[in-house]
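Just one protein chain is left out here, and the rest sit where they should.
Each chain carries a letter (A, B and C) given by its place in the written order, and its residues are counted from 1.
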Amino acid sequence: MSRPASETADPLVDLRRDLHRHPEPAWREFYTTARIVEELERIGVDELYVGSEAIPGGRAGVPDEDELEAWFERAAAAGADPVVLESLSGGHTGAVAVLRRGEGPTVGLRVDIDALPREESADDDHVPAAEGFRSETGAMHACGHDAHAAIGVGVLAVIAESDFSGTFKVFFQPAEEIIGGGQAMAESGHLDDVEYLLCLHVGLDHPTGEVVAGVEGFLAVAQFEAKFEGEAAHAGGHPNKGRNAVQAAASAIQNLYGIPRHEAGSTRVNAGVVRGGTASNIIAEEAVVEGEVRGETTALMEYVRERAERVLDGAATMHDCGVEVEWDGEAPSAESDDALADVVAESAREVEGVDSILDSADLGGSEDATFLMRHVQERGGLASYVGIGTTHPGGHHTATFDVDESSIRIGVEVLSRAILAVGERRP
Amino acid sequence: MSRPASETADPLVDLRRDLHRHPEPAWREFYTTARIVEELERIGVDELYVGSEAIPGGRAGVPDEDELEAWFERAAAAGADPVVLESLSGGHTGAVAVLRRGEGPTVGLRVDIDALPREESADDDHVPAAEGFRSETGAMHACGHDAHAAIGVGVLAVIAESDFSGTFKVFFQPAEEIIGGGQAMAESGHLDDVEYLLCLHVGLDHPTGEVVAGVEGFLAVAQFEAKFEGEAAHAGGHPNKGRNAVQAAASAIQNLYGIPRHEAGSTRVNAGVVRGGTASNIIAEEAVVEGEVRGETTALMEYVRERAERVLDGAATMHDCGVEVEWDGEAPSAESDDALADVVAESAREVEGVDSILDSADLGGSEDATFLMRHVQERGGLASYVGIGTTHPGGHHTATFDVDESSIRIGVEVLSRAILAVGERRP
Amino acid sequence: MSRPASETADPLVDLRRDLHRHPEPAWREFYTTARIVEELERIGVDELYVGSEAIPGGRAGVPDEDELEAWFERAAAAGADPVVLESLSGGHTGAVAVLRRGEGPTVGLRVDIDALPREESADDDHVPAAEGFRSETGAMHACGHDAHAAIGVGVLAVIAESDFSGTFKVFFQPAEEIIGGGQAMAESGHLDDVEYLLCLHVGLDHPTGEVVAGVEGFLAVAQFEAKFEGEAAHAGGHPNKGRNAVQAAASAIQNLYGIPRHEAGSTRVNAGVVRGGTASNIIAEEAVVEGEVRGETTALMEYVRERAERVLDGAATMHDCGVEVEWDGEAPSAESDDALADVVAESAREVEGVDSILDSADLGGSEDATFLMRHVQERGGLASYVGIGTTHPGGHHTATFDVDESSIRIGVEVLSRAILAVGERRP
Partner (left out) sequence: MSRPASETADPLVDLRRDLHRHPEPAWREFYTTARIVEELERIGVDELYVGSEAIPGGRAGVPDEDELEAWFERAAAAGADPVVLESLSGGHTGAVAVLRRGEGPTVGLRVDIDALPREESADDDHVPAAEGFRSETGAMHACGHDAHAAIGVGVLAVIAESDFSGTFKVFFQPAEEIIGGGQAMAESGHLDDVEYLLCLHVGLDHPTGEVVAGVEGFLAVAQFEAKFEGEAAHAGGHPNKGRNAVQAAASAIQNLYGIPRHEAGSTRVNAGVVRGGTASNIIAEEAVVEGEVRGETTALMEYVRERAERVLDGAATMHDCGVEVEWDGEAPSAESDDALADVVAESAREVEGVDSILDSADLGGSEDATFLMRHVQERGGLASYVGIGTTHPGGHHTATFDVDESSIRIGVEVLSRAILAVGERRP
């Protein structure tokens, strides 16, 4: 794999920049996984599971072969290790690294590694553009998963060198953005013996130096794709012969946003993507709405889901169309455990550069890390989702999002210290 | 240009099938124009204008260079004459053929040659699929312009061999489907001396053997693209921060279809294409609606247009979005002249296979032939738009549209006889 | 019955003004019928059918008892003849007057007599306000039925004095505006022997002095009341517990107006009235939409009706409401017979003040006179709907509508002459 020599003083920053230059969306993290595996092998781990060994089944939202093939080729062309690549073929991305160091507890760290299908800013004041590591793939690390991957590698290196006693696993999870990898990773078997699970996210509107010991307020989420099927007709000649899928979709969108709020807590609904029709003079035969529903609890999410299905049905009925609704990308709500969050908070206090520690704060969004957290909690373990502040110029998922790279080191230190403390104390 | 040897007994049918196999959308008629020019040269014409000599300026809706390049290459690979191709470079498609045969009147025949950007049926009972001349380009001749081109060539051959006295011009016009070529052809200068203009369309729900001497009821039309600009935000974390372009587009679509009917005559409105948003969990920053408005008269079309602009503005206002509306693809209404239609009707009576002649019938759609008709009529000439019945299994613009090839010969005979009669009689 | 002495030189104008001051909506024409009967008795007729003798059954849209009682009392207070009133009790309004004058054909004239439930302008330049005969009931003769009634009486008086040979019937029909009386009158039996039927309307955007011999373009119509039933809930405390009938109604209205146009001819749809909900802080339990569908033919009207039902259903489904749709107020399309219209046109030519005669013109609206016309035509008779121009300042159904009273005399003359001609000629 040919890459420029280190451009910064910090190899983790170099790694993050390299991943940032090669962002890959869900199940297409070929270059990303190969690059991570290269680092893991350099560090040395006791067990390493890659591709279908990491995630044996149950992947949601895997793209079609052509799409996979195109990204696979791109990764190869960018210099990804062909041997590793081979094991990822078919979109079997992701990896699990294991250190086995004696008698202590089994501790896990989960980081997500996928990017978003959006363009990155080319503005001069957007650091990746100015410093030459702007995306080369058309996708973008607009949510900091490049930093997550770097922190995961960094923590592994620290624990490997430490006197940690126990088993330590890092889960490099693909496809978080489409809520496609979390459940599959949770059910991979690798989580079954984990007693303590830490997850992490950078940013979330917390500045560099702030740490959230146990993030709360995960909204349960489910994503849908509704396909309206009507009948095409010439809009000038036969307006009455069409069954208008675009009109049905528009009616659905209007009424989806009108789903009532719920007295018991926060809900969300979004029709994020719409596409339909073939030409301005043809009544549209087909239209697709991609959207999502969320709730502060899983029950609240289900409330919105039930209402959304009713709306989609009614909109199709109105315009004599059929509609098929596929639900996918589902994640439950979850809670961080205070006992584990307390350890994180205490550990953070000792880290230079940390000047604000919040016991908890709301995510206000969704995360498929909740699958892993619940998997561990249901088996009697503890989980906490840690926020590592990073001053970010643009909002998450926008074209000018970027991380303050000094937070990578902070993240590594906070999490390493917390893991060592867990190893000693078993909270 | 290498092609299979004649597959049928009729060279015009062969030509039609060849064009059917290589359908090309607006301003991409590279193979089509080259193939027609080849036939024209074989027949022998007095003057031949190709590319920018046929249409010097004013083309609407020309695609971008990459798109043009891709279709140009495809045409070359399919065996189009490289010399002709060169003259079409940049999307300068179309041709005008002229026979100069003495003192008589100047008579024009206009045929359109472009295809539609839609897939063709692969069903066994779809003749082009069964007989091996289904589209190879991804586009489709779903409106019979392949037959139009063949008829244009056939009529030219007949007139060339006849004792016609006068000047005869055939206009092979590109880009009718996007209403992009008519005005440009009308203003090319080649129409300025035309005293009698015939246009033609096959099918229109008239069966083989039926001829409409003078089609009426052209709806004036204008097409628009409305681009809503909002602001992206995470739908879970910051629902209030977005300015939702998909919601604005949905509201616009709903209300566009609600534009009131008009007491003075038929109107139409269609939102044929919608696309917007990037992901199910992001509030959409941008959404585009492509649509059209029509009216039985140009004034009625303008009525709908004015209402549509109001709706688009209001929808943007509602959701705090901006909207830019571009109008394009505009064609006026027009009337066939009875005096010329009468000649067509009389000529049709003599043609074998014609068993029903209608003086007039409604198109119920739009056509940019109206630009050419009005151009001729404004200079004191006469124009008629002739319907040549063809039994078609699927509707116009649908995947199973096809022409009954026996109507090609009928079209050639009806139009040739009419042109000869016009040469003699000057109606 | 005490009324002011004649205020104008013309007793028919006095009658019209008296009726204008006492406008009564459908099935509440108590004063109106009584006043007409008074005139009929003064003129002297051979047979007179009032109330349930005029219309024995099948009345649509009769209001409830309280409403009927209130208008009945008002009519009594205004001085209507108590004996006649008694026979109208229960909303049995309307009358049929018959002259039997020998061997000739049976000719009918139908006039409608009801008013609209809307307020009348009080502006100084509104003649009824300025001249002191503005409505005193809250309703308004905003469509000229006061003039129709006066013309009906006037024609009867002329024929009674003439040497007409045959039978002449005048049908004073209630409840045209709600399309409630036409079918009932058609099926009353009184039409069964009518060989020639004339109907009339003043105005319709034709100025005084213009006559339309045979109006065409009656749109078939059907009216509906859709009642959405949801569930009330406190909008602040329990937004999720409501099933929102106002939201369902709004969605229905939006999509009703979006019912596609039809290639085969004109259609219309209107949601004319909406009401729902009880308080701004309560999710509405019930909402009602009153609307109508129309078509150039009965088939086109049925097309819109079918689409409307689909929309109403879908809107209810979307918001978990029930919906009950009642269809009422239905009238078919109809055609004037040329042979009878020709007689009208010829008769109009002899009338002073008539300066423009149109063979036909489009109504562009609906009329339940079509029931009577079809009833006669189905039995082999002829019917024509005659337009008597009257210059009207405001549009039909608006607060400033008024008739030019000089058109009353023109109407009487045109129709009388036509009836006499029919009696002689049996066209």
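Heads up, the rule we're going with is that a residue touches a chain if its C-beta (ideal position, glycine included) is under 8 Å from a C-beta of that chain, and two chains touch if they have at least 3 such contacts.
All figures in this text were calculated on a predicted structure; none of them were measured in a lab.
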Full-complex contact with the absent chain, from C:Tyr196, C:Tyr257, C:Tyr303 or C:Tyr385: C:Tyr257
Residue among B:Arg101, B:His262 or B:Arg426 that touches the chain left out of view: B:His262
Residue of C:Ser121, C:Gln247, C:Thr317 or C:Ser336 in touch with the missing chain, whole complex considered: C:Gln247
Chain B residues touching the omitted chain (full complex): 237-242, 244, 247, 251, 254-255, 258, 260-264, 283, 303, 307, 310-311, 313-320
Interface with the unshown chain - residue positions in chain A: 254-255, 257-258, 260-261, 263, 266-268, 364
Missing-partner contacts on chain C, residue numbers: 116-118, 177, 204, 219, 221, 223-224, 232-239, 241, 244, 246-247, 249-251, 253-254, 257, 268, 270-284, 287, 290-292, 294, 329, 363-366, 395-398
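In this text, only the chains that are shown with their structure count from here on.
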Distance from chain C to chain B - Cα centre to Cα centre, in angstrom: 48
Approximate Å spacing (C-alpha centroids) for the pair chain A, chain C: 67
In chain A, residues with contacts to at least two other chains: 237-239, 241, 244, 247, 251, 254, 283
